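Down below is the structure, laid out as structure tokens.
Only one protein chain is missing from this complex, and each of the others stays in its spot.
Labels A, B and C are assigned to the chains in the order they are written; within every chain, residues are numbered from 1.
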Amino acid sequence: MALNLVYLAIITALGSALLPILFYRSISASKFVAFNLLGISGLSGILGGGMALLRHIDISQELPIGLPWLPCHLHLDPLSGFFLVLVSLVSLIAAIYGPAYVEEYQQGPQPLLPLTLFTGLFVAGMQMVMLASDAFSFMIAWELMSVSSYFLVAYQHQNETNRSAAFIYLLMAQVGGLFILAAYGVLAGFSGAFDFTSMQLVELSPAWSSLAFTLALIGFGMKAGIVPLHVWLPQAHPVAPSHISALMSGVMLKVAIYGFIRFVYDLLGHVYWQWGVVVLIIGSLSAILGVLYALMQHDLKRLLAYHSVENIGIIYMGLGLSMIFYGSGYPQLAALGLIAALYHCLNHALFKSLLFLGAGAILQQSHEHDLEKMGGLIKKMPVTAVCFLVGCISISALPPFNGFVSEWLTFQTALQGTVLSNHILTAVISISAAVLALTGALAAACFVKVYGICFLGLPRSQKAAQATEAAYGLQLSQILLAILCLAFGVFPTWTVSQLDTIAQLLLPAGMPVATSHGWLWLTPVSMDVASYGAPLVFFAIGCAWLLIWLWLHPRRKNTTIRIAPTWDCGFGSLNARMQYTASSFTMPIRRIFRPVWSVSENYKKPDQENPGGKYQLTVDDWVWLKIYQPIGRLLLATARRAALIQGGNIRVYLVYSFFTLLFLLWVVSL
Amino acid sequence: MNGWILALAQTILFLFCAPLLTGWVKWVKCKLQSRRGAPPWQPYRDLLKLFRKEVVLSESASPIFRVAPYIVFSVTALAGAVVPMFAVGLPSAAIADVIVLVGFFALGRFFLALAGMDVGTAFGGMGSSREMTISSLAEPAMLMGIFTIAMTVHSTNLASMTRYLLEHPIQLYPSFVFAAMGMLLVAVAETGRIPIDNPATHLELTMVHEAMILEYTGRHLALMEWGAMLKLMIYSILLVNLFLPWGIADNFSTLPLLIGFGSIVIKLFLLGTALAVMETGIAKMRFFRAPQYLGLAFILCLLGMLSHVILEIN
Amino acid sequence: MNYAQLSLIEQLILTLSAMVLLTSFLLLAQTRIISLINIFAAQGFLLFLGTCLIAQSSGMYHLYISAGITLALKVFFIPWQLRRLVKRLDIRRDVENVGGPSMIMIAGGALVLFSYYVALPIRELSTLATRNTIAISLAVILLGMLMMITRRKAVAQVVGFMSMENGLFFAAVVSTYGMPMVVELGVAFDVLVAAILFGIFFFQIRAGIGSLDVDHLNRLHEVDR
Partner (left out) sequence: MIALYATLLVPLVAACIFGIIGHWKHAGTLNLLVCAVTFATSLQLTINIFNNGAMMTPGKMFYIDAFNVYLILVNSLVGLTTSIFSRPYMAHELKIGRVDDGRMRLYHAMFQGFLLTMLVALSTNNLGILWVAVEGATLATVLLVSLYRTPEAIEAGWKYFILCGVGIAQALFGTVLIYFAAEKVLPDEEGSLLWSVLQEHSDQLEPTVLMLAFVFLLVGYGTKIGLVPLHNWLPDAHSEGPTPMSAILSGLLLNIALYAVVRYKMLIEPALNNHLPSYIMMGFGMLSFSVAGILLHRQRDIKRMFSYSSIEHMGLMTFAFGLGGPLATFGALLHMIVHSLTKSAIFITVGHAAHIAGTQKISEIRGLIKTQPAVGWTFLLGTVAIAGFPPFGVFTSEFLLFTATIKSMPWLVMPLLIGLAVAFAGLFRHVQPMVFGEPPEGQLPVKANMLPIIFHLALVLWLGISIPDILANWLDQATIMVVGKGLL
């Protein structure tokens, strides 16, 4: 039953892609068909995935398509069910968000059809990745996802940045895909067959399994956006339409995580703790560098993209911890680490989509990308402001909301590091926990900046001043996501118990004790090691607030509230330029962590055309400058040298042919 | 059931003793600087005065500005309920462990900073920017300190941490010494005391916490001030109970409670005096020396953890 | 099986093949176009004689037909057509100074040695009297290619190409007493069409670039010039 629902989801997603082509005459009809079908696909995906997750369904099926001797294997189990729920949930929300948002594109230079076409293919591709259980159909679904998202990134291809971002994105997606293919190839090389069931049975030597692991780490890491391979992410996500960047950032990165988990835990069988250390270090690096680079961004969506790198780093830290414990023989703690990572996947999907949809609403209303030109939007767009605030609080991992729970679980897993025999590992784990704390705090700082500059204070530009509240579709989707963020933050116990079933599927033992003390408490190792009563915390804050408000209420009658212009120390009325801007807000952090970015500031003395002097700050990414551009230059240099063989002179060509013949004759007659 | 009543009593007692500690610290500082100074219960008078005064709101203030004081105060009050003041086994302590406590402070700080930026003045922005920078540098040191202690006591619940220290014989852990020094520096930075931020000044260049609540008047200002006092109280109790827990009651009979209450009062007064002496002795540091200060705190906590790993685990 | 025991005709065939090799060397060194064409015609005639002798000694009468085709094509038609083109393009006078003639001669010698080394295994295998000449025919092919590489004039390159074809025909005749008739006809037809096309190309190149110097044909390239 669950598998049929998932088939229905995929077919409706493909339908939402292909059917609008029939009505390309009338935009409203095609829009109606596309987004409704997408919504249905999301709904049935949630139901199918949820059923698989809750009822621990584990069914597989073979379709006759594909290679003659390798039919397409499909397999649905709680792990793919969970991620299917993620994908479908966000696509459902995007379907609600879509119609109102794309009106802006209808007058734009590009027709609407490619957008709906490739969105449908993109969602279908992601859903198929979840089901695929042989290397060939996995690669087909994977690349279908990559190619369709490439076209979405390049949707507004009239401006140059979109085109270059799309190219880099597709190039890295292709290279990532090749690495994944190599990883599957290593397994297939030994098991002889390409379907996952036979790959699971094969026993690899440590050297070969480490090679397969590294290839998978690079391949899936490139798609997830861990640090050295993250370069495409901050370029591709901001340029895509907002509901697509929400889908890409919130969900596509999770598909990469799903692929990584499926490969390492399911196919590789035996996991070594050394791998866990590598993943932990990469995760910490991604987290800290992701947040530090996010702090320095002015473009709202580019900032959110860098935060995706940070959150993926946190997920990889959770996975790294779980692999360390699994490798050194503590399956329960490994289960806890895996639960923390999966929970953070869910949370990140929710709050990142919420933030991107909020950013989309802001962009649609104020037509402004740059933070420096926004301000005072809370008065114009109250609903978006509240939902964006919920998103900011959750991403900064603050208590009542969902971001905090998964980060808390990751801390608790790190805390159990002392149980390991290898003490250097314990030291490394606690340092990585400190890095996680620093990341959390910097994320909070970054989102104070974003919310403060964007919503609070005085509007810094005319467009920001004239912004109006977004359409109902946009508001509804944001409210839905905000409620979900709060719900998963306040009632974590039920979700953790469901995730525990997945952990028991992949690992020898789960962590049932985490939810054994009823729905109120979350007690990872035991009651007195650590406990977190999420509903109680939420309830306590609520009633404390109520108590104070009631206590103050009687006095309220005799003390009036007077609205007056802000006190300006007598100099004259304050204007928007006196406020702190995004770059001034982060100036202290920029000076403290200076070597992390390649910062170039130049300040021009005030002259007649700009009396206030001109200050220009550019922050770019060391990884891009020091790794990717040299590779590009090297490639062009080799190409220039290789082109010498096509010099144009026919006699030189004859010499090539002559000497090839002579050389081969010599070789043959040896 | 009497556990919950005791917890409520502790919270109320906690709320109403906090201003006394701040008043005491100010009073001792005046005496050291040979000034007459206001009596220790002066903060109570200020709060009462502020609660009665008229609230003046700026035109550009948004609902966040009016909601922030309530959230900051209620979160800090909840943190107070969780921290074991004079008894250990309180049921409310299980709601949150130390990491959640740090989360509460972060939530309070988040709204405080937002409120600072809401009115759109230069000082608010400056205060928020500095506050967030300092706190983001302080948090890793704080976590590392908590981790060091947690490694020995195998738990992050404050109740079980103190209970572990009480049950086991008094031992001098080198990791605890380092963690204590580190946490002390962090506490000073978090509560905005002298070397990092001057609580008493309104000088633009030096104020951090004050800059954020510059625009507040009337009952909102009172709540904000009270929240700050509560925070100082929580940090001092945390330091005291984590490193010198002796005398705290571990069952709910009257005599241990009284001894616990007496011991906590004495300890806090001693800590308050030490804080006052430290504040008069040291001048405020330049803002960009704060990273070295917090770097030192992190190094100390790191040394604590390393010494635990190297020396204490056999 | 030393040379002495061979019958007179076989000895004559071997000397003729040596003469063909000599003409290839002459082609390499010759600079004047008209004498180049004459030497090529001579080479064709020597081939015709050789093929007739082999046909007579081996009794394979279909060889006479291919000898006749060679005579018609390589001795009369192609040289006549080349001379007519040279007259119409009036390039009788220009002389092509071949770069480093001595170096080319040494290279030619080395090539002959190399082709003998390569053709050794074939020699053991062959039972025919003319097995030694397989190495000679391979040498004529390689010398033809060497000539195309060293010559700048399009006409000289064509002559080099045609001498390579001669070498191939000679190899076929010598190693297997000629290919099956159908293949012989096809090869001859292709060589004929190639010769006609060369003529057409000469006029196109002259019209397009204004000279028959092959080094001027270097517009299509990918080097940053």
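Here are some notes:
Here is the rule we use: a residue touches a chain if its C-beta (ideal position, glycine included) is under 8 Å from a C-beta of that chain, and two chains touch if they have at least 3 such contacts.
Every value quoted in this text rests on a predicted model; they were computed, and no experiment measured them.
Considering the whole complex, the hidden chain is in touch with A, C. Across C:Val118, C:Ile136 or C:Val155, the residue that sits in touch with the chain not pictured is C:Val118. Listed residues A:Ala188, A:Leu204 or A:Ala482: the one in touch with the omitted chain is A:Ala188. Remark: the residues of subunit A touching the chain excluded from display are 64-69, 109, 111, 136, 139-140, 142-144, 146-147, 154, 157-158, 160, 162-163, 166-167, 170-171, 174-175, 178-179, 181-182, 185-186, 188-189, 194, 635-636, 638-640, 642-643, 645-646, 650, 653-654, 656-657, 659-661, 664-665, 667-669. Against the chain not shown here, subunit C presents residues 118, 121-122, 125-126, 138, 141, 145, 148, 154, 157, 161, 164-165, 168, 171-172, 175-176, 179-180, 182-183, 186-187, 189-190, 193-194, 197-198, 200-201, 204-205, 207-209, 214, 217-220, 222.
Convention: only the chains that are shown with their structure count from here on.
Judged by the touch criterion defined above, the protein chains link up one after another in an open path, with no loop closing it.
Taken in their complex, subunit B has these residues touching subunit A: 51-60, 62-64, 70-71, 73-75, 77-78, 81, 94-97, 99-100, 102-104, 106-107, 109-110, 113-114, 116-122, 124-126, 128-130, 132-133, 135-144, 147, 150-151, 154-157, 159-160, 215, 218-219, 223, 287-288, 291, 298, 302, 305-306, 309-310, 313.
Subunit C meets subunit A in the complex at residues 114, 117-118, 120-121, 142, 145-146, 148-150, 152, 214-215, 217-224. Contact residues on subunit A toward subunit B in their complex (touch as defined above): 375-376, 378-379, 382, 385, 389, 393, 396-400, 404, 408, 411-412, 414-415, 418, 423, 426-427, 430-431, 433-438, 440-442, 444-445, 447-449, 451-453, 455-458, 521, 527-533, 536-537, 540-541, 544-545, 548-549, 552, 555, 559-567, 574, 576, 578-580, 584-589, 591-592.
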